[in-house]
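This is the structure I have questions about; it appears just below.
For this view, one protein chain was removed and the others were kept in their places.
Each chain carries a letter (A and B) given by its place in the written order, and its residues are counted from 1.
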Amino acid sequence: MDNIYKSIIEALIFSSDEPIPAQEIIRAIKEIDGEDVAITPKNIEDTVDQLNEEFANDEKSFSIIRVANGFAFATKQEYAKYVGFLSSVKSHRRLSHAALETLSIIAYKQPITKPEIEAIRGVNSDYMLTTLLEKRLITIKGRAETVGRPLLYVTTDEFLKYFGLYKITDLPKPREVEEIMQDADFLEQKRQIMMNQMDEVIENEIENNESSSDENDQDQ
Amino acid sequence: MDNIYKSIIEALIFSSDEPIPAQEIIRAIKEIDGEDVAITPKNIEDTVDQLNEEFANDEKSFSIIRVANGFAFATKQEYAKYVGFLSSVKSHRRLSHAALETLSIIAYKQPITKPEIEAIRGVNSDYMLTTLLEKRLITIKGRAETVGRPLLYVTTDEFLKYFGLYKITDLPKPREVEEIMQDADFLEQKRQIMMNQMDEVIENEIENNESSSDENDQDQ
Partner (left out) sequence: MYKIQLDTFEGPLDLLLFFIKRDELDIYDIPISYITKEFMTYFRLMEKLDLETAGDFILMASTLMQIKARMLLPKEVDDKGDEIDPRMDLVNALLEYKRYKEMSEELSIFESQQRRIKYRGNFVADEKRNPDELSTLLKNISVYDLVKAFKKAIEDKPEEPIHQVRKFNVTIEEQISHILDKTDFGREVSFLELIDGMFEKIRIVVTFVALLELIKMGRIGLRESTEFNDFVLYGLADG
């Protein structure tokens, strides 16, 4: 199928305004060219890899990433400071520690109830749940069969997109308790070590720009 | 300036939320790399032409077009039929909103008649009812005993399945809704008010504690 569909696949991914799953690409092609077109998800995967190789060779500023169960075009990290200058990404604040903590519990334990979340965190989590629901990073899916039938919370596609994950199973697993115990330094601040300086420079720039530029709150 | 800024210009056009004017591109670059960067609108124009030439040579499915006083990426005409298959997130949301509103009213108020639904929504709901019926999310269950004996609408098993509910009473209760919906601002305000009230009290408390306790409080 190679070259005939390469450009079409590229065009479909390029013009989709949300990550497009392989199945949807196939559906679009079959819709136009007929059901008998022989094209598989594997073909799509290979084509995307091939396209990305070309973008790399051509030193393009963007490539196709796998995110939220689909494919999407996105700029490369090297251009962060320039695109950060004009992007609306900058108007989103980073999530708080409390929000990240709550999210990681929901992500690994989903579907999960509020009492279960609170039992792990040791604090009331109403405010956190409201905030995460508002940001569409989590949602409600049914009720638990336990006493009181509390509501169940799960993560969304928006969650995957926010953290740049392709599938929920791509989340790194929480370490086992035994492993945690073997640490010489029990509570090392991994995040601070791993966040490189570049990040902070960009964050600063983004914040400076935020305060100086007129806020545009389009969410689309 | 050529190659140094080519990719940056490309990245800026690619990621801008609106068609981006040459002046804006220049502003972004100078903001990051300094005011003394020698770059003119003519340079931008030339770079865009050069990029487009490359896209043509590489048989890319997209190019940069001049639109609304700015630059924007667009997929090429020959892919229009495939791209046209995709639905835009924006119009999809608008439609969803009306459907969702109608569906939620039926879910919570069922069995309910069309006039009752329209009294709440304030708009004619024929189209939405037809669509939801077609989608099998709602169905007709008898007639009301009121004048004219209008049809009664209820949700279906498919509805329950779609939303991950076991039975209709599993829908979040109004009380729970209030809990979930308290908007973040309100909660934050509430916290602030209460905290201000307490600050003074607590400060006295701390002072008393400090003077009366035998703890040594070296600050470090």
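In the analysis below, a contact is a pair of C-beta atoms (placed from the backbone, for glycine too) under 8 Å apart; a residue touches a chain by one contact, two chains touch by 3 or more.
Keep in mind the model is a prediction, meaning the values are calculated, not measured.
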Identified contact with the non-displayed chain, of A:Leu100, A:Ala144 or A:Ile168:
A:Leu100
In terms of residues, what is the contact footprint of the unshown chain on subunit A?
14-15, 17, 62, 65, 72-77, 80, 83-84, 87, 89, 94-95, 97-98, 100-101, 103-105, 107-108, 119-124, 126-127, 133, 139-142, 156-157, 162-165, 171-172, 174-175, 177, 180-181, 185-187, 189-191, 194-195, 199, 202
Considering the whole complex rather than only what is displayed, give the residues of subunit B touching the chain that is not shown.
14-19, 65, 67-68, 72-75, 80, 83-88, 91-92, 95-97, 99-101, 103-105, 107-108, 119-122, 131, 134-135, 137, 162-165, 171-172, 177-178, 180-182, 186, 191, 194-195, 197-199, 201-202, 204-206, 209, 215-220
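Going forward, only the chains that are shown with their structure count from here on.
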Cα-centroid distance, subunit A relative to subunit B, in whole angstrom:
15
Write out the stretch or stretches of subunit B touching subunit A in their complex.
7-8, 10-12, 14-17, 20, 24, 28-29, 31-32, 54, 58-62, 73, 75-76, 79, 81-83, 85-86, 88-90, 163-166, 170, 172, 176, 179-184, 187
